[in-house]
Each structure stands twice: as structure tokens, then as C-alpha cells.
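Step one of this worksheet: look at the structure below.
With one protein chain withheld, the remaining protein chains of the complex are depicted in position.
This part shows chain A:
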Amino acid sequence: MNKLLLAALVSGALSMPAFAADYTILAPAAPGGGWDQTARTMQEAFTAEGISGNVQVTNVPGAGGTIGLAQFANQDAGNPNALIVGGYVMVGAILTNMSPVTLADVTPIARLTGEAVAIVVPAASDIQTLDDLVAKLKENTGAVSWAGGSAGGVDHITAGLIAKTIGVDPTQVNYIAYSGGGEALAAILGGQVTVGISGISEFASQIEAGELRLLAVSSEERVPGVDGPTLKESGIDLAVENWRMVAAAPGITPEQKAAITADVKALATSASWQTALETKGWVDTYLDGEAFDAQLAADIAATETILKDIGLVQ
């Protein structure tokens, strides 16, 4: 039993928070995921560039980030040193979970990165191009099963938007949710579902190995190093990107907001950050200030509409 107690003391000591931290970044997801990696990459770049001396990352996982968001909005109000990482998935989760706390309850600072959504089929599929898929959708929407990440997330939203854009009923979209693109991979490769839809990085190695055929990417421009057309090139007037952002606490002064924005901008233009983006394969989509606020408002409105169309939000 002594060993147990000792282990308790040791682990207690390990989890003791450090004293001074210039910034604390809350990653509203479990360690290892995209938001956690974003927060930890920020932490490294902040300290490496000397923008902030001591940065702490905490994880509050759950419910598409809304649990972390609620905790952040309640506990860190007015704290000019607190940051939270978030993204498009959070926008959908706030709506589907009917979260009492929304992005209006924090102070969005800037969009940092973006990732295209990829639409893939297994190599053995009879669907060769996006046109084949569109034809199948128009023939019988429900017979096309889509495997992707969590319900109401960017993968699901993109599938709904594609249906809506080509003029079929989005409520008929047969979307099979997995906890992420990687989990969905087995079902896609095994031919259990018709198409797979998720972030391009989730499928990249299988596309390269020829096990999956890339039909299209959802971004405005083609993804560098990936051989596949955009939706727009394929005749579907649609561009969606899974972006990640950083927000500050509610109730901070405009001066504090400006100071944080300056720090984040310095971070985003720094060499450490740019190198990290390259190694992780993230696309720099930095946007701040009023342009970002407008973009965010437009994304929230579009998401709400499509989630209502799909039938996830009343």
C-alpha cells in the first residue's frame, strides 16, 4: 500500500500547476487531437519566439469542445492571459448540443489554420469521378452511405452542403458518423459504405498508396501535393474548410484584445510557427480583426442553415 500512496504523492506533485504563466491555452479536446496539437504547437512557438515566457496548455475534452468552451467562458472571464483553441467543429457542436455557451460568449481573436475536406471512395468502387457520385445521389440519395467524423461536424456539414448544392434533399443524406476519419477508414476500405468524407490528412497515406480514390477536395484552391480537383472544378459551386481558431476570454478590454491579437499575429508570422505548419501539413489561413469576425458570422449562419436542412437542428 505504501507504494500506492507514494505513487499518489508523486503523481500529485507532477500535476501541480506552475506558478507564473503568461498565457494559458485551453484545448477543449483530449490530448492528441487537432485542437490539442494546435494548442501545443502554439505553446512551443510562443516560447521559442519569446512572445510569452511560460505557456501552459490544459485539456478539457468533450462534446465537440462545448464543455471546454463553457468552462472557459465561466472561469476565465476578464482574464487577459487565457486563450482557447477552437474551430469549425465547435460551431456545429454548439448548435446540435444546444450549448448554453456559444462563441458569442468569448472573444474570437483569429483564424489560424485550415484543412480541406476530402471525398474518397475505395479503389474497387465503380464510382470513378465526382460526376458518378452526383448521378448516384440524384438517382437514390439514401442508397449512398457517407462515412465521416462526428455528427454535425464539418464532414457531415460538407456532405449536406454537397447534396443541397446539386439539388437533392439534404435530409435524405445517409451519413454514418464515426468518432473521426481514422475510425471511419476501416468501413470505407472494407467497402461497407459508399463514400468517405473527412479531413484530407486522415486519408492522405491511403490515397497515396492507391487504396482510396480521391474524388474531390472541398477547398477553394487545389491542395498542394495532392492530385485531385476541387468541388468547384467538378461543377459543384461550394467551398468548405475545416478551420481552427484562437479566442480570448469574455469581458476583456479593447486594449487587452488588441494586445492579444498582436501577440497572436506575431506568432502566426513567426518562423517557428511556419515551420511547424509545414511539418504538420496544415495550411496557413490566418485572418484576424473585422475580416475574421465577418467570416465567423457568415460561417455560423451557413452552418445553422445547413444543420436545419439536414434535420439535426430544429
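Of note:
The criterion applied here is as follows: a contact is a pair of C-beta atoms (placed from the backbone, for glycine too) under 8 Å apart; a residue touches a chain by one contact, two chains touch by 3 or more; residues count from 1.
The definition used in the following text is that contacts and distances are computed from a predicted model.
From the set "Tripartite tricarboxylate transporter TctA", "Alpha-ketoacid dehydrogenase subunit beta", "NAD(P)H-dependent oxidoreductase subunit E" or "LigA protein", the protein name that UniProt assigns to the chain left out of the figure is "Tripartite tricarboxylate transporter TctA".
Checked against the full complex, the candidates A:Met42, A:Ala110, A:Ala151 or A:Ile252 give a single residue touching the omitted chain, namely A:Ala151. Set against the missing chain, the residues A:Met245, A:Ala268 or A:Leu312 yield one that touches it, A:Leu312. Taking the complete complex into account, A:Gly142 is the one of A:Gly78, A:Gly142 or A:Gly289 that touches the chain left out. Within the complete assembly, A:Thr96 is the residue of A:Thr96, A:Ser219, A:Ser234 or A:Thr261 that touches the hidden chain. The chain not shown here touches chain A at positions 1, 3-5, 7-8, 11-12, 14-15, 30-33, 60-64, 66-67, 70-71, 92-93, 96-98, 142-143, 145, 150-152, 174, 176-179, 182-183, 185-187, 190, 192-193, 312.
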